[in-house]
Each structure stands twice: as C-alpha cells, then as structure tokens.
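Just passing along the structure, written as structure tokens.
Note that one protein chain of the assembly has been removed; the remaining protein chains are unaltered in position.
Up next is chain A:
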Amino acid sequence: MQDYQTQKPTVLEILNTHQAMPGNLLPILHGIQDTLGYIPPAAVVDIAKSLNLSQAEVHGVISFYHYFRETPPGEHTIRICRAESCQAMNGKALESHAKQQLGIDFHETTADGVFSLEPVYCLGNCACSPSITVDDEVIGRVTTEKFDRLLATYKGAK
C-alpha cells in the first residue's frame, strides 16, 4: 500500500478541479479511483473537509457503490457477469472455473498481484453471453477455454 502522503497532492488536485461542480462527490471519487486505482481510506478526511461533509457521509457513499474500492486492485481487474442472461449460457460454470484458475474468490486479488476478480451485474453484452471485462475491454461468448487463453495473454503481456 502506498503512503498516502505521496497520493495526497493528486487527491487535492482532483478536489480542486471539481470545486464548482454541483453534486460533485461521485465525479471526485471516480477521478481518484481512475488515477490511483482505488480510493485510499486516508483520502476521506480531505474529501470530507473540502466538501464540508462528515467523514461518515463520505465513507457511506464510497461503501454504498459496488464499483468504488478502498484497496489497491491487481494490475488487471476481471469482472464476471453474474446476471440471468449469462447464467442462461453457462455463466455459473465460468464463474467457478475462473475462481478456481485464479485461486481467489470475488473481491480478492491474486497473490502475485496480477488479477483482481469482481462480480458484475450485467455488462449490456447479453446478446453474446457469457460476458466478462478485463479492465475496460468487454469480451463476449467466454467459454472456459477462452478464459484460460485470455489469462495466458494477460500474464504473457506482463
């Protein structure tokens, strides 16, 4: 985990650019997560101070939304869709296969820090189920074999 003091200027900069925006908390949190990969718990103090909110309110918002995370992610985040359409196309088998191959459960990161695994409820790619994303890339009709090939590609690219 990085020292917050090195991250603090980034956080303050993001807070500064969003000062005048109405309803700015989510855009701020997105800005921090997009830049740092997660929202450092220590940043809550600065966010709360800047927006004149209590720390509890800020923490409440971060923890309400599935997308925001307070721990650093792996180099690549894999999201597996758990929704009905993907289930209709063997999504559950893919889900257990992925957990087994990676040796982790949802919301966890592999020991080598390469992959984080997250559940997601629909990627809007239901015409080609089952779907996953690796970082920002959507991949459709993912069989267990295709999943293994993807893992190899991303590991190889490291």
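In this section, contacts are C-beta pairs under 8 Å (C-beta built on N, C-alpha and C of every residue); 3 or more make two chains touch, one makes a residue touch a chain; residues count from 1.
Keep this in mind: contacts and distances are computed from a predicted model.
K.L.:
Tell me the UniProt protein name of the chain this structure doesn't show, selecting from "YceI family protein", "Amino acid/amide ABC transporter membrane protein 2, HAAT family", "Autoinducer 2 import system permease protein LsrD" or "NADH-quinone oxidoreductase subunit F".
P.N.:
"NADH-quinone oxidoreductase subunit F"
K.L.:
Which listed residue (A:Tyr4, A:Phe68 or A:Tyr154) would be found touching the missing chain in the intact complex?
P.N.:
Only one of A:Tyr4, A:Phe68 or A:Tyr154 touches the chain omitted from view, namely A:Phe68.
K.L.:
At which residues does chain A meet the chain that is not included here?
P.N.:
Residues touching the hidden chain, for chain A, are 22-27, 29-30, 51, 57, 60-61, 64-68, 83-89, 120-129, 131, 133, 136-141.
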